[in-house]
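My questions all concern the structure below.
A protein chain is absent from this complex, but the other protein chains hold their places.
Up next, chain A:
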Amino acid sequence: MSVSSPASDVARDKAPRRQARRDAPRGSAAARAWADWKETHRLWRLGVRLGWLDIRLRYRGSALGPFWLTITSALMVASMGVLYSRLFHMQLATYLPFLSLSLTLWAAGLSSLIQESCTCFLDAEDMVRSVQLPLLLYAVRVVVRNAIVFAHNIIVPLGVFALYHLWPGMNAILAIPALLLWALDGFAACMLFGSLCARFRDISPIIGAFLQIVFYVTPIIWMPQQLGAKASLLLYNPFYPLLEIVRAPLLGHVPSFQLWAIALGVSAVFWAIAVRSFIRTRARLVFWL
């Protein structure tokens, strides 16, 4: 058959042949999870591509594409800014930059990362069941997808900053390691919530409701200073340090060492739980989808 031969030869010559799978799925559960990670690492390009495709598909056929996100969050910030600066008796010039940044960091950052991690494996059901790919690849996909959405949304607070002639200065660079920590935590969230939500379908709405509560008890639309002397209580809310290590640098401040220490500690514990749960659930996950 002449038509079938060219690419077949190409595939044989140029594509790296997959490794012989000798006893690959054997060994302890931890070793297999590690193998999953190594394979994910090898295929990271595919993970990134899947994340990009998700975004492209979501906005296919709309002229503005992902910038719809920017517009909706701009509208949200504008309307809430005017309303809450009144309620809180604050100057719009000080409140609006704070609010626009906080809302974006929460809605397009932490909250969306956690919420989407729940459907990490459920969304990929067809692929998981028919193609042998490492599971953590789908976690890479979720993190990449969220990073892209985040990049589109961060334009809104930057615009507000420009409007009020604010400039965070060089301190803003400190937000970069903090955002990387978010990405890592998002990856862990996929390992933990992704598998739990596949097994128990009611966990996803529970997490959604939980995030709603967190939104109000974390200084997102209100400022920590408004609590006055009780502000130290905020340190017991793990979302506060996580948010603050990104927000403070972007507002021109240097987050305290204590905040970073708590954020790192919380992340380490979260990672430990997530890795443990992933090791335990990985092999069974495909049957839960």
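Assume a residue touches a chain if its C-beta (ideal position, glycine included) is under 8 Å from a C-beta of that chain, and two chains touch if they have at least 3 such contacts; residues count from 1.
Here, contacts and distances are computed from a predicted model.
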item: Chain excluded from display, named as in UniProt, from "NADH-quinone oxidoreductase subunit D", "MoxR family ATPase", "Sugar ABC transporter ATP-binding protein" or "Cytochrome C biogenesis protein"; value: "Sugar ABC transporter ATP-binding protein"
item: Which of A:Leu57, A:Ile213 or A:Ala229 contacts the chain that the document leaves out; value: A:Leu57
item: Option touching the unshown chain, where A:Leu92, A:Ala172 or A:Ile203 are the choices; value: A:Ile203
item: Touching the absent chain when the full complex is considered, from A:Ile55, A:Met90, A:Leu133 or A:Leu174; value: A:Leu133
item: Of A:Tyr216, A:Tyr236, A:Phe257 or A:Phe287, the one touching the omitted chain in the full complex; value: A:Phe287
item: Residues in chain A touching the chain absent from view; value: 1, 3-8, 10-12, 14-26, 32, 43, 45-46, 49-50, 53, 57, 60, 126-133, 199-203, 206, 283-284, 286-288
